[in-house]
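Omission of a single protein chain aside, the complex is shown with its protein chains in their original locations.
In this document, chain identifiers A, B and C correspond to the written order of the chains, with residue numbering beginning at 1 in each.
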Amino acid sequence: MTPVDYLQFVLAPQVVNGLALGIAVVLVALGLTIIFGMLDVINMSHGEFYAIGAYAALALGAAGVGFWFLLILVPVLMVPLGMVAERLLIRPVFDTKDRHVTTLLVTFGLGLIVEDVLKIIFGANTQRPPTPIPGATEILGIILPNYRIFLILVGVAIVLGVAYVVYKTRLGAMVRAAAFDRNMAASLGVPVSLVYAGTFAFGVSLAGLAGVLLAPIYSVFPTMGRDFILLAFTVVIVGGMGSIWGAVVAGLLLTQVQALASLIISPVWTDPIVFGTMVAFLVFRPQGLFGRLGHA
Amino acid sequence: MTPVLDIRDLGVSFGGLKAVDQVSFQAQRHRITTVIGPNGAGKSTLFNLISGALRPHRGQVLIDGVDMTGAAPERTKAAGLSRSFQITSLFSELTVAENLRLAAQVLEPVGRTLLPISRSTRALAKTGQMLDRFQLAHKRDDLVGNLSHGDQRRLEIAVCLASEPKILLLDEPTQGMSHGDTAATAELVRGLTDDVTVLLIEHDIGLVMSLSDHVVVMHQGRKLAEGSPDVVRADPAVQAAYFGHA
Amino acid sequence: MKTATITPIAAGLLAATTLAGSAFAQSGPIKIGVVTPLSGTYTPIGQQVRWGLELAAKEINAAGGIAGRQVNLLFEDEEANPSVAVQKAEKLFQVEKVDFLTGTVNSGSTLAVAQLAERNAKLAATTVSFADSITTDKCSPNMFRVNARAEQQSVALAAWLAKEKPKAKVFYLGPDYEMGRSTVAAFKSSAEKGGAQSGGEVFAPLDSKDYTQYFGQIRAARPQVVYTSVAGNDTVRLLTQLQDFGLLSGLTVVGASGTVTSQNITAIGAAAEGFATGVGYSPQIDSPANKKFVAAFREANKTDPDLYGADSYGLLFAYKAAVEKAGSTETDKVREALRGLSWQTPQGTKTIRAGDHQAMQPMYVVRVTKGKFDIIDNVSSENAIGPDTCTRF
Partner (left out) sequence: MHDRLTQSMRASHLLALLFVLASLALAAMGTATDDTFYLRLGTEALIFAGLALSVDLLLGYSGVLSLGQALYFGIGAYVSALTLMKVPSFWLAMAAAFTASLLAAIIGGLIANRVRGVYFALITFGLAQVLAKVVYNTRELGSSDGMIGIPVIEIAFGPFSVSTGSPVGFFLIVLVVIMALYALTAYLLDTPFGRVLTALKSNERRVPFLGYSAWRARMAAYVLAGVVAGLSGALYPMLRGFVSPELMFFATSGNAVISVVLGGVGTLAGAIYGSVLLVILKSIIGSWTEHHLIVIGLIFMLCVLFLPKGLAGVLRPPVEAWLSRHRRIPGPVPDAPVLPAIAVDTKAAPQ
């Protein structure tokens, strides 16, 4: 293979495809990092909420709802689900001493249940909604499917939107205040328990949105929730718990590391390398790249 | 005679901020030395440097003439230094007796580490002694988390003392206490000097003046003055920097 | 409290089974244990196994059973985990006293269950696992395989490829684990005997999310054929991503029999068009026996049978023939009867080779056309089977 071939056919597409995968990972990690960072809750069922979003898109799409409408409808439908889950499962153990472990265990149990319920409702076979935007475009000799280009653009828009809400709006300020010091926020008139429920629901809703967006590429099956979860947790840790920019940078960085490692070393080693990165961060920089949201 | 605690030119900075800067003083055996200063003067940071919670960037900490600079907390503890915390730090899921015994366990020879707890006779005796001395015997089996604030502060001093230290660092032992409790605690601290050397952080100036043998005044990370309570009180720099605001 | 509950249950079941075991062993129904994944990733395969066996049992029972005895199927979920499979199999052998066992899917479970069958002096068969080792170096006198193994599939596919695309440049993409690697190696050696040349090979981790990272290598190699041995969800992703990236045009994709199945073909959609593989079964087989089977299967389960369903269906008829020939359900007698047995299945006559307990059967090459597998070639059972390398019996 000539160096030019290598660059055009191998290296450049690898980097560009890594970008699309990176955006996908960022979308899944976004909700996780918000729940993690603001509520200090480990949501092990985040992957299953992602699966619920994908299945909802599949079922509603089959019922005739258009893809563009689904992008709004599914995240909205996920909000009450998140509220109920928070009220029933997180709230009762929120004030236990070891919140991390307890919420991790409860949501782990929830994950088991959701996975099985999805199988009962939708069957065990893999399904896939049609690609909403077919075709591919050639950019500088690199062929990229149109839907992936769309995904990259939408992903960027979502990240910017979420960052705007969290960092720039009054709502976001309230949430950050409640995360920083619950009592102080309450004394300032922030409805803390509603904010907590809302934050959890927001994270869940983002997982659902990721489900809608990624279903055409990665297909839909009951155990799909486990797919991204280890990578998403890694991204959250490397990026810094609760840091939106951290999740973005870490998500893009790790998927690039993965893509290049699989190309240069071997696909087998991608998992150990990604995991090794997580260990290195935990050991040398436990606060992650960007530190922690609301916890300066 | 070597001072039991000798602080030489101690300093640490966070970012650009010099939290503790070139602080030197000595604590004499069986005396109460008190560190005072406004909020942010670096008093708690100083305690952290001495007890090993933080590693100083410069200077030395000598315990009984032995250099313990930057040693881990468990090593400064082994050298005879015990400390309390500004915010009570105990084992709230354990009982009063268990807290004390845990602290007293260090008195046992290493060989008993893996023997049944009932063989730790020295620790058991010490626990009983502390329970009596601090009048906590009737609460020995209460969970510490259920104790009143005052009882917890008192227990914290007892826990520090249970390991028979040479030096006791008390970080605002009267913090959050009523007047009556504060006076009682002062009496308690005064009574400790038979056994240990006390290094104290305290805000209540009246208390400081009546209790201390020696006072170190800190301001913005630096030592402003030191001496007997009367000398310090008379120091114009201290007047300006500290009592002016008090 | 809890220990109090285990004992009555244990005692009760024990009492019940000892009774059943002694009094009705030779006259009651014949019990066949099915240890198959009913939860987890392999659920769809377990479903086909279940449906195939249930249909066969229904037909056999309606026609008077095996040697006049009804067939009773007992299902247990093995979660595609050998540890669970062995535990459940032991329950079926010891408590339910089943006469015969089948259903295991992943080769780890099949091998572990084979050893358990030996230690319990019972017989078992697999209808799904296609790892060569089960009837070669890790063969067991108590394990039979009625489905085609990897080599039979490779031989059939390679023979067709040599005719269709002589001297083709083939790129190999397998899942990175033992089974995926050995399947690729087996096909590669068959294909290269037929004149194919290698355009490179790559192994992707199991459950890869994105295969696009390998597309550069594929594009640069400019192969005419891509061979893959990925399966399940991985195939859905691989093929749809190949399509999205426009790599499928002008490329022939071939693969292992488990790569595209009735479980994932709908999800793959148009990207599956033209995919060819070597299998032991296709619903398209044009024989009266198969047409009848497909119709009955569809009637019962609202879906087409695939090779797992068909092979599982066929197994019960082999067992029926063997028991009737042996005149008993005793292990040694049935084993002797199964050895060399020829019987009719929807896919034609199958024969169990006595030397390694591997079924010989005609092999087909099928290609996806408009979402259905069409038979495009076949190889006789003798040409596909390969040598007997089992040395244990």
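Before moving on, here are some points about what is shown:
Throughout what follows, a contact is a pair of C-beta atoms (placed from the backbone, for glycine too) under 8 Å apart; a residue touches a chain by one contact, two chains touch by 3 or more.
Predicted model, so just to flag it, every value in this text is computed and none were measured.
Considering the complete complex, the chain that is not shown touches A, B, C. When the missing chain is restored to the complex, the residue among C:Gly52, C:Gly108 or C:Gly199 that touches it is C:Gly108. Across B:Thr34, B:Ser120, B:Gln175 or B:Thr197, the single residue that touches the chain missing here is B:Ser120. In the full complex, chain C contacts the hidden chain through residues 1-7, 9-11, 13-15, 18, 38-39, 76-77, 79, 81-83, 86-88, 90-91, 93-95, 106-108, 111-112, 114-116, 119, 131, 133, 138, 176-179, 205. Residues 42, 89, 92-93, 96, 98, 100-102, 104-106, 108-113, 115-117, 119-120, 230, 233-234, 237, 268, 271-272, 275, 278-279, 282-283, 286 of chain A touch the missing chain (whole complex, contact as defined above). Even with one chain removed from view, chain B keeps its contact list with that chain: residues 51-53, 72-74, 77-78, 82-83, 85, 89-95, 97-98, 101-103, 105-106, 108, 112-118, 120, 123-124, 133-135, 138-142, 148, 150-151, 154, 159, 163, 177-178, 180-181, 184-185, 187-188, 190-191, 193-194.
We take it that only the chains that are shown with their structure count from here on.
Look at where the CA atoms of chain B average out and do the same for chain C: the two points lie 73 Å apart. Centre to centre, using the average C-alpha position, chain A and chain C are separated by 37 Å. Put simply, the C-alpha centre of chain A and that of chain B have 48 angstrom between them. Those residues of chain A that touch chain C in the shared complex are 1, 5-6, 9-14, 17-18, 20-21, 24, 116, 119, 124-128, 130-131, 136, 143-145, 147-148, 217-224, 227-228, 259, 262-263, 267-268, 270-271.
Listed in rising order, the residues of chain C touching chain A in the complex are 39-41, 43-44, 47, 176, 202-205, 207-210, 212-217, 219-220, 232-233, 236-237, 240-241, 244-246, 263-264, 266-269.
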